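These notes are about the structure you will find just below.
As you look at this complex, bear in mind that one protein chain is not there, while each of the others sits in place.
In order of appearance the chains are A, B and C, and numbering begins at 1 in each one.
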Amino acid sequence: MALNELNFKYKVENPQSIAKEYSHLGVVGSGDLEVLMEKKDFGGGAEVKVVTPVTGFDKVWEMVVTKFVKGNNLGDLLIEINDNNATPVVVSMRLRQALAEANKIEKGGE
Amino acid sequence: MLSWDELQKAKFTEANARERAFGLVDKGTFTEFVSPRDRMPSPHLPVLGEAIGYDDGVVTGIGLIGKRPVFVVSQEGRFIGGAVGEVHGAKMVQAIKLALKAYEDVKVKYPDSYEERLPAVVISFETGGVRLHESNAGLLAHAEVMDQFQDARGKIPIIAVIGSKIGCFGGMGFVGAATDVIIMSEQGRLGLTGPEVIEQEMGKDEFDASNKALVFRTTGGKHKYIMQDANFLVEDSVAGFYQQLQEVMKLPFAEIEKFRRIGSKKLVEEQLELVKLAVGLGAKDSMDVWKYYGNEDPAKLVDMGPDEFLKVAKRRERKLG
Amino acid sequence: MEREVRVWDNLKRDTEERMKKVAHLVEEGKVVKAENTVALLEGVIKPGDKVNLEGNNQKQADFLAECLCEVDPKKIYDLHMVQSVVSLKSHLDVFEKGIAKKLDFSFSGPQAGRLADFVRDGKLELGAIHTYLELFGRYYADLVPKVALIVAFEADKEGNLYTGFNTEDTPIIVEATKFKQGIVIAQVNKIVDKVPRVDIPADWVDFVIQSPKNFYIEPLFTRDPGLITDTQILMGMMALKGVYAEYGVQSMNHGIGFFTAAIELMLPTYAEELGLKGKICSYFALNPHPTMIPAIESGWVKNIHCFGGELGMEKYVAARSDVFFIGPDGTLRSNRAYSQAAGHYAMDMFIGGTLQIDKYGNSSTATANRVAGFGGAPNMGCDAKGRRHSSDAWLKCGLEYGMQEALLGKMPRGKKLVVQMQETFKEKMDPAFVDELDAWKLQKNANLDIPPVMVYSDDVTHYITEEGIAYFHKCVDMKEKMAAIRAIAGYTEIGLQAKEEETMDLRKRGIVKTPEDLGIDVTRANRSMLAAKNIKELVEWSGGLYNPPARFRNW
Partner (left out) sequence: MDYEQGMIGRGRDALEMIFDADSIKENLIDDIQIEAEIGPGAVVGTGLLDGEKATFIANDAQAINPRFNVVYFGVIGMEEAYKMALAVYSTIEADKDKPLEQKRPLVLIVDTPGNGPGKTEEIFGMNKATGSYQLALAEARKLGHPIIAMVIGRAISGAFLCHGLQADQILALDKTFGTMIHVMPLTSISRITKIDIERLEELSKDNPVFAAGVDFFHRLGGVEEIVKKVEDMKATIKKHIAEVREAKKAGQQEKLGPWGRGALGDERGGRVARKKVMEKMTEEYNAVADKYLNA
């Protein structure tokens, strides 16, 4: 059984990282996932790690993640996803929301 | 995530555990401990093929309410029903342990004015108790939480906040009952045995778990408020709970102790009176009990908004407290 | 020339003969005691009769259904059941016991699996699966009931019936039966001195029985806003912007699922923000969906006609007589037949969810082992070919119709918007887009004439998935339609066959629009978009008039 771990690495032209050092979004509820984004010095590259109970959809994961990373020109960034049976739409939506969150400029607060 | 100001307006039932943790303390003061960034998921779930979460379904940290350090534990019902496993449990236990450490430190540093900086523990419960996937570890963790509660007795207040979808059940049901103060919304539920199990034990005629109205009037916030099992009833918003916490923090600790329902011989004797009432009354429904306490038309209370309810609802009278 | 002497009132004579046999069971007026019901049925029904057992996806003549199961199968057998819905256990028990033999129906919910078994095992001879209007039509052609077993809230002793809020199918059944010399038996919750209003006049009713228990009503159209997902909200936003606003749709029917519930709850929020108030959503053929309350309260809706009632909405509906159809007694009168007619001819759009879509764009909710039928959906979800009045939305859709000229030459004609919504993957990564519908398997498993298709490809005008909207009607041929399906099928096997340049071309031509093309900020697709986030808030919106059933009360 165990969990399925997928790792993807990317290198895009003129990569953009995120504004915050670290950002987290989402809850690992049924059909949902959490996304953790962390600025990392990857020499411009981006790394994505997915942990999911789902097997047999590795290729779909790769396509969804690739589209997201390339579509947003992401680099120097580590993305980790803990998934609990989310459909591709939920994955893409959470990734987009996570990116927006990661680029939010903090105002007020501490 | 919503900003603190937006969160205050948000429904408590809609907020996730992290949002609740942020919103229950003063604006901008929350610092999370063992956040997802520390990547400390359950070591036991992967072998069962069960999804992991980096916070293991509970957000722990510290914030302020006024000058008082508030140690927050906020359970996430969407992650395996908020159930307690080894990591989740350890985070709960350690939050209380750290609060007690803070208590000792504050007492040393501010010997004459430590009450105004008295640490507190706030637990936002959303759980069915022991996580079956790591049940033995979860069970042992429950016992540790109770142990810490006893250590905290007479030193720092432990406040339960119950207003999320799952409620507070199973082993965590008596952990909730063992706190000093309980704040609930009418959407909150507190009990021991979940509705499905009661139905299974007693039959559908006696207890139909799909009858949510029945489920809620048996264990929901309004009922618990009438029974004095919940001390405060607030509206379903983050602000509702936060503001009530602010009020509680203003009370001297001796007053807070009076909110307790169990934890001494006298309180046990008081509860035994209630058990005798249960026998004498032969109540078939919680509304029979509401009526007994002087609510002439108990059915009316069900749909009443919190403000009106607080005005008209008659509660069990307590000799103590 | 000697004229042949023929009898022209056989049906009447037959009925009179049957009535005589049971005359002793009648107490006062037309009242028969509940305990005499089985005897009554044994007296008035003959083997081989066509019997209508009233029941639909809401109210049920459950007591009469149970009594019918208790008649002696030696005396009464081979019945031909003609009924809207097969949803109670008793509905199939009559076949199990050998009382009934043949079935013509429209929809089966909880009994769909058992029904499939019965058909396969030869326990039941299936006539056909209909749409509601189609079946109602046949009540007046070749499926006229001899005996109708119906249900009402109240009756007086003379037999006047009050069906009120849940009038639903009753008038159309009674009229078909009674005016063809048949026999009408009504179970009622209560026999009263005077009914609040006469929905069915006494001389159309032969017997009334006060049933021991109130009849069952299913709250089928209540959707808890608490269960609406972000994806449903995203797709709702897409629908509002890409279809409702695009066509200025003013009249419509909403399906039963969470997609349309999300849309209803976004009228006072997202649609308001888009400035659509007054420009869309004025007229509905719709059950009193609780999720419509915020939109109604915000002044969006002019008119709603209801197929049936919805448990808990009685008081709210009664208090909004400007919107709903309310009798002189102050309560709603629903009517499934009229609402179906309105939905078919007077509405510019049908929008609802489906389960499976094949590569050609046929869609169905049929699964391999359940004979469920589609109720009224196919009726709503098809172009009304007899429609002759025009509206902006209807005309615009027709003008965009890619095959218009091939079919009509240079003749303007409108087209009804038939919008199907579905996420590309259902739970557990079950793809919604498939090579072949499960309906084909069902056809084999249940030995049906044709695979049960809910909406055929040539009726669908728009498909909405989270990936995009396919403006399906704009396609000029099947080849292009299949490309449009692929373009919005995401990461399903079908979707993976999409070619990038092909999809780009479809987007350029406005046949496919992604959320980006529509200018939708996906990160806004979350529950804060909903005007009410749980049932409790619906109650608050209604000013306490909505009284949700116990199972929905999370407080």
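Following the convention adopted for this analysis, contacts are C-beta pairs under 8 Å (C-beta built on N, C-alpha and C of every residue); 3 or more make two chains touch, one makes a residue touch a chain.
Please read all numbers here as calculations on a predicted model, not as lab measurements.
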* Missing chain: touched chains present in the view -> B
* Structure fact -> The one residue from B:7, B:24, B:59 or B:130 touching the chain left out of view is B:130
* Asked: Among B:90, B:121 or B:213, which residue is in contact with the omitted chain in the full complex?
  -> B:90
* May I ask which residue of B:10, B:59, B:156 or B:178 touches the chain that does not appear here? => B:178
* Of B:218, B:237 or B:295, which one is in contact with the hidden chain? -> B:218
* Structure fact -> Missing-chain contact, candidates B:2, B:251, B:274 or B:304, resolves to B:274
* Could you list which residues of chain B touch the chain missing from the display? => 31, 33-34, 38, 40, 42-44, 47-50, 60, 62-64, 67-69, 85-87, 89-91, 93-95, 97-98, 101-102, 105-106, 109, 117, 129-130, 132-144, 146-147, 149-151, 153, 170-171, 173-178, 190-193, 197-198, 201-202, 206-207, 218-219, 223-224, 227, 229, 261-265, 267-269, 271-272, 274-275, 277-279, 283, 285-286, 289
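Following the convention adopted for this analysis, only the chains that are shown with their structure count from here on.
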* State, to the nearest whole Å, the distance from the C-alpha centre of chain A to the C-alpha centre of chain B. => 33
* If you average the CA atoms of chain A and of chain C, how many Å lie between those two points? -> 42
* Could you list the positions in chain A whose residues touch two or more of the other chains? => 85
* Spell out the part of chain C that touches chain A in their complex, as residue ranges. => 229-231, 234, 423-429, 465-467, 490-491, 522-523, 525-526
* Structure fact -> Per the touch rule above, chain B residues touching chain A in the complex are 1, 3-4, 16-18, 27-29, 31, 35-37, 39, 41, 45-54, 57, 76, 78-79
* Which bits of chain C are touching chain B when the two form their complex? -> 226, 527-528, 533-534, 536, 539-540, 544, 550-555
